[in-house]
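A single protein chain has been omitted from the complex, and every remaining protein chain is retained in its original position.
In order of appearance the chains are A, B and C, and numbering begins at 1 in each one.
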Amino acid sequence: MIGIGIIGYGYWGPNLARVSAEAAGARLVAIADAAPQALARAARRHGTARLADDWRSVVDDPAVDLVMVATPVRTHYEIALAALRAGKHVLVEKPMAETAAQAMTLVEEAARRSLVLMVDHTFIYTPAVQRIRSLVQEGAIGELYYYDSTRINLGLFQRDVNVVWDLAVHDLAILDHLMGESPVAVSANGADAMGRRHENMAHVTLYYSGGAMAHLNVNWLAPVKVRRTLIGGSKRMIVYDDLEPDEKVKIYDRGVSFDASDDDRYQRLVSYRMGDMWAPRLPLTEALATEVEHLIACIADGAKPITSGEMGVRVVEVLEGATASLSRRGVPVDLVQPLRRAS
Amino acid sequence: MIGIGIIGYGYWGPNLARVSAEAAGARLVAIADAAPQALARAARRHGTARLADDWRSVVDDPAVDLVMVATPVRTHYEIALAALRAGKHVLVEKPMAETAAQAMTLVEEAARRSLVLMVDHTFIYTPAVQRIRSLVQEGAIGELYYYDSTRINLGLFQRDVNVVWDLAVHDLAILDHLMGESPVAVSANGADAMGRRHENMAHVTLYYSGGAMAHLNVNWLAPVKVRRTLIGGSKRMIVYDDLEPDEKVKIYDRGVSFDASDDDRYQRLVSYRMGDMWAPRLPLTEALATEVEHLIACIADGAKPITSGEMGVRVVEVLEGATASLSRRGVPVDLVQPLRRAS
Amino acid sequence: MIGIGIIGYGYWGPNLARVSAEAAGARLVAIADAAPQALARAARRHGTARLADDWRSVVDDPAVDLVMVATPVRTHYEIALAALRAGKHVLVEKPMAETAAQAMTLVEEAARRSLVLMVDHTFIYTPAVQRIRSLVQEGAIGELYYYDSTRINLGLFQRDVNVVWDLAVHDLAILDHLMGESPVAVSANGADAMGRRHENMAHVTLYYSGGAMAHLNVNWLAPVKVRRTLIGGSKRMIVYDDLEPDEKVKIYDRGVSFDASDDDRYQRLVSYRMGDMWAPRLPLTEALATEVEHLIACIADGAKPITSGEMGVRVVEVLEGATASLSRRGVPVDLVQPLRRAS
Partner (left out) sequence: MIGIGIIGYGYWGPNLARVSAEAAGARLVAIADAAPQALARAARRHGTARLADDWRSVVDDPAVDLVMVATPVRTHYEIALAALRAGKHVLVEKPMAETAAQAMTLVEEAARRSLVLMVDHTFIYTPAVQRIRSLVQEGAIGELYYYDSTRINLGLFQRDVNVVWDLAVHDLAILDHLMGESPVAVSANGADAMGRRHENMAHVTLYYSGGAMAHLNVNWLAPVKVRRTLIGGSKRMIVYDDLEPDEKVKIYDRGVSFDASDDDRYQRLVSYRMGDMWAPRLPLTEALATEVEHLIACIADGAKPITSGEMGVRVVEVLEGATASLSRRGVPVDLVQPLRRAS
């Protein structure tokens, strides 16, 4: 029975608590939050758990085997490091840390102590992303040409991060999972409409050595909510709309082929494949439950989770690169990822 | 009675011919195309017009007062210049020319001879764009924060231009019409998925001195057709979906406001305006008919058209800048537009 | 402090329990269900409430002032009657009872004892229906011509009722709330695709003395879920789509007018009003919470609730009429509603 302690009971913490309380092989031991009203809410829903206003008491709790860190980004590093040093397994919210260097330190600390370190990139565990991943892996899409995501809404402005760290982080994890290689460069353009500290709209372009391109459109100032990704390949194309209730993933047997010869009447060489569209039925499982189940299994088996600390480091490095490019109007920033995956 | 001669009867020429034949105050005099089958099609539909396989015979035709140039981009400059030098008014397809320098020469030639030179940026004459323009001008949108357009489909690859020259050109004209100022820099990222000569997907970002940002997502390799533009302002936001049959323009009384003070609990200061949505009824007039009517009126009055040669020059200069940035992975290119509009 | 006892903790009971536990001025005293696993679920979520496997113990509980009946339809009458006779206020699920005669007996019993009897027609308390109601009342729609609802999905077949009692019941309550008069006749057509006991698809038409018509399309065998109602009036028309996340209610300034004269070129007399469309922003309040708040207020003030027992009787009488017409392939059944509202 794995004892779980949760630090931070604000927006996401209650979801971690609910899923932890219902997870087989685990029990919810303690919840910490500095805000009294947050603890009051926790008390109503999880009367059996120990409540604390000090996160260190959770890290030090001998009944806690696994610490879940759901606090603001700027506190992730200190809390996660303390938990690892106390010998606890750790699940940390995304983005993993404020800098790739900090994230790397957490990965090294976990490795040194043979502890499981997982980053809560929840999207990776959705049936939709899992299905897309398997389609890519079995070659149904063919060569990947592009990944083009729009993730916009009228959103709460974050105090300590820009919109890239808040929204693009989801796509960066999905890309790390799908692409099988890391981007070699990033170019980002953005604006801070109201002269605030941080960009509230941005466009991020990732370049891959294979020639593929990824683009992320993120915006806190949109009148409508959109969560839509287009994935283009040499064989098929995908439209992934996360707001669709039933058909989140649509696969189009459409594309373009070329005759190799290089003739002046170039247009004639284009042959379109306007084929059928197909929307596979997806299970209704909750991603967070799948994720926590996977985490508990990793702890039992000493296995590395899918959304490992290494993935977290790669994601944060791209976020750093994008932020650097943002301040220079799209000047590309090369990415030399120390934990780069084999292409 | 203005005599109209049309050069090029391929994809767009037949539309120019149809509208010219029905336009009050004008008559269709001649049609030229080098392809016999194109002339055969023209003969069936416009038996009264003189048909020629040589464009010069149209330029030299004394019965022709206005020449419409609907040939491939690389021929625009030569034909339009010859027509102006022959003392004809000219309507030229977009983009106006292959280089801003050529476009500028055409503007100067038309000015020297007091001839009307119009570029066929048809979108400017759609009821939707006209309505958006009037909303912006009367201040209903407030300060313009961004213009974000997605213009993608499974498209015919152009032989002589990349996707920016083919699709983004529409948004560049609309922006020139809406913004009341010219962009100061452009950054563009793109890829040529299949190793062809020209980019078939691209993302173009425009910077304005006032702080506004425009972004254009253009793609010839998309599984679905999208023609959607988001316009964000301090007072209201617009969603313009050109594929919507009835409600192309939706105005949202939504936005974000800030308290001036700069407090640590920053998020608390954000106040959302989640207001009503409103879709004005738009007339069903055909843009091209409105445009030709306007052109005929400009010729009669010696007035400068809305989609003037000057607008055409500004659009081509941005296209040149975007192409330069594309080859350098988004390195921004400054725009020093000689015909820059007063901010 | 009003003590609440809930009978039936299956599909809907848990929602009543959650809202009752959070309602101001009330406390959740007891929950009864015959199924052990249902009680186990209740225990995890409402540890403080008394749990019973026998509904009578809730009816007899002196700490209970208000009994909520969320059991199968066939048991509503017996349980609600017992609760009223025990001097408890009652909220009963819809449909109120299996026959209008039973429903009437409950109304009379409540009146005799001056107890509040409410039927849980939740839709009446949604912001969308409340907004539509106020639009109708302030004359914005003009004379009501029709109400046309489609309420279909791939649904769980009910054991003891047909699809009309399961789905059309929602529209019958909304119509009772909107129309200000009761229907004078009902015609219904339906089929039982798989030779089951009860119709699983049906079309119900209601006639009103004023000339208005209502039609309800209900189906348990549809491949897609639809919850869409069109309301047509002499001044405006409404599209109410309950599955739309943001714009559930759209008001169209569209309609048709006629010249009074009766001329052979009849079509010429039709003049269309193709006006703007407008989608008001609706609050995000939960209907069930609004309803329970209203119920508690009615008990405090001895007032009659909006979804009164009388409304429940009228709804059940139409259900009985529709079922009679169903078995006769649409032969209309006159409705002589004893509790008919003044037109």
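The rule we apply is simple: contacts are C-beta pairs under 8 Å (C-beta built on N, C-alpha and C of every residue); 3 or more make two chains touch, one makes a residue touch a chain.
Note that the coordinates shown come from a computational prediction; the quantities given were computed from them, not determined experimentally.
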Option from C:39, C:111, C:140 or C:185 whose C-beta touches the chain left out:
C:185
Considering the whole complex, which of C:47, C:139 or C:211 touches the chain not shown?
C:211
Which of C:62, C:223 or C:302 contacts the chain that the document leaves out
C:223
Residues of chain A in contact with the chain that isn't shown?
246-247, 253, 274-281
Of the residues in chain C, which ones touch the absent chain?
145-146, 148, 150, 152, 154, 156-159, 185, 187, 189-191, 193-197, 201, 203, 205, 207, 211-213, 215, 217, 219-224, 230, 232, 237-239, 252, 254-256, 258, 264-267, 270, 272, 274, 325, 328-332
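We adopt the following convention: only the chains that are shown with their structure count from here on.
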By number of C-beta contact pairs, the top two chains
A-B
Length of the line joining the C-alpha centres of chain B and chain C, rounded to whole Å:
53
Please compute the C-alpha centroid of chain A, do the same for chain C, then give the distance between them in whole Å.
43
Averaged over CA atoms, how far is the centre of chain A from the centre of chain B? Could you give it in whole Å?
39
Shared-interface residues of chain A (touching two or more other chains) are 224
